[in-house]
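A protein chain is absent from this complex, but the other protein chains hold their places.
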Amino acid sequence: MMRLRALVMATLAVPALAGEIPLAERRSDTLTMSSELRAMQADDAANPASFSVLDGEALWRVRAGASGKSCADCHGDGAQSMRGVAARYPAFDSASGRVLDLEAKINQCRTERQGSAALPMESRDLLGLATYVGRQSRGLPIVSDDPRLAPAIDRGRALFTARQGQLNLSCAICHDDHWGRKLGAATVPQAHPTAYPLYRLEWQSVGSLQRRLRNCMVGMRAEPYPMGSDEFIAIETYLMSRGRGLAMETPGVRP
Amino acid sequence: MARALINVPKIAKVGEIIEIKTLVSHPMETGYRVGLGGEILPRDIIQTFVCTFNGAQIYRADFSPAVAANPYLTFHTMLSESGAFEFRWEGDNDFLLVETASITVE
Partner (left out) sequence: MTTSRDLTRRAALTGAAASGAGLLVLRSTQPASATPEAMRAVMRAITGDAPVRKGRVQLDLPPLVENGNTVPMTVTVESPMTALDHVTAIHVLNEKNPQPYVVTVHLDHRAGKAAFSTRIKLGDTQRVVGLAKMSDGSFWIGEQDVIVTIASCLENF
C-alpha cells in the first residue's frame, strides 16, 4: 500500500506517459523472474500446475451431461486437436456473436454440446481443462488476427488505460509506463497473458487470467468486474492482442 | 485425479547416485492463517514422507507447516539391485497417499 502510494506519487511526477510498449520490446514476464522460479516453471516435475494439467487430461475423457459425451468423443486426442487453440483465445464465437475466452468456450461446450452444467469459475475442473488445453499451445506464438475481435480489443484497451479506483491508477500506468521498475522488491511486469492459467505463489494455487485481473483491481482499490463479465473478456482480448507473437508458456509460475 | 508426480530413472547402474523428484498435491494449510471471515483456518499438513525400496526404508522426511503448499522434495539414492520404490505421504485428517515406481539396476 505504501509502495502503491509511492508509485502514484512517482507517476504524478512524470509529465508524459510512455504509451503502449513498442512491439519489439514486448517480452514474457518469465524473463524477470528469478532463475529458481523459471526452473520451477520449465520442469513439469517441479511445476505445481502440472496437477492441473493432469486433472484436465483426465477430465477430457470423462463423459458428462445428457449427451453422454466426453471432450475426447468430439475432439479426439487433445494433445493433437487442441494444439495452438489457447494461443488464439479469446476468440469470436459466430453462433452467439460474442467473444469468448477459453473458460467461457469450455463452458459453452459443457452446456450446449454435452448438455451438462457449466463449471464454476476458478473451480478445479474448469482450471484443469483450461490448463490442459493451454498446455497444448506451449511454445507457440500468441495469434490475434481476427478482425471480428477489434471491438473487444478496443474496449479492452480503453479499460486498460482508464484510471479507476481509489488510487486513481490504470493498468497502463504500471504495465505500459513503469514495467521493469521496482514496486517494493517486485519487478513491475509488462503483464502479458502468456502463461495462464498459472500457479501463483501468492495464491498457492492455480488461477485464471480473470482472477489475476480481479487481483490487480483490488490492488488499485477499484471495484472488480464480475468474473466472466464482458469487461474482463475485453481486457483479456486486448492483452492477447498486446502480447501477440510472444510464446505461450501455460502452465506458468509467477510470484 | 493425479495427486503425486514421481520422477525416477527407469534404468540405473549399480552404485550410481540417482536423483528422485517428488511433487505432491496438498494445501499444507499452516493452522496460522486467517480466513476471509476472520476464522483461523485449521491446520492441514502432510507430516511425514517415507520412501522404501524393496521394503526397506531408504529416506524419510518430517514436514512442518513451513513446508510450502504442494510439497516438493528431491533426494538421492544408490541401488545395488532392481526393484520397486514405495512413496508414502501421511498427514492431518487421515491423509494417506501411496505411490510406487520400479527401476532396473544393471
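Order of writing sets the labels: A and B. Residues in every chain begin at 1.
Note that in this section a contact is a pair of C-beta atoms (placed from the backbone, for glycine too) under 8 Å apart; a residue touches a chain by one contact, two chains touch by 3 or more.
Just so it is clear, the model here is predicted, and its values are computed rather than measured.
All shown chains touched by the missing chain in the whole complex, by label: A, B.
Check A:G65, A:P141 or A:G219 against the missing chain and you find that the one touching it is A:G219. Although one chain is not drawn, the whole complex shows that of A:S81, A:T111, A:Q164 or A:Q204 it is A:Q204 that touches it. For subunit B, the residues in touch with the chain missing from this view are 17, 28, 30, 32-34, 36, 58-69, 71-78. Although one chain is not drawn, its touching partners on subunit A can still be listed: residues 1-4, 34, 36-37, 39-40, 183-186, 201-204, 214-216, 218-219, 255.
Just so it is clear, only the chains that are shown with their structure count from here on.
Taken in their complex, subunit A has these residues touching subunit B: 44-46, 48, 50-51, 54-55, 58, 204-205. Interface of subunit B with subunit A (complex): residues 1-3, 5, 7, 21, 23, 25, 27-28, 68-70, 72.
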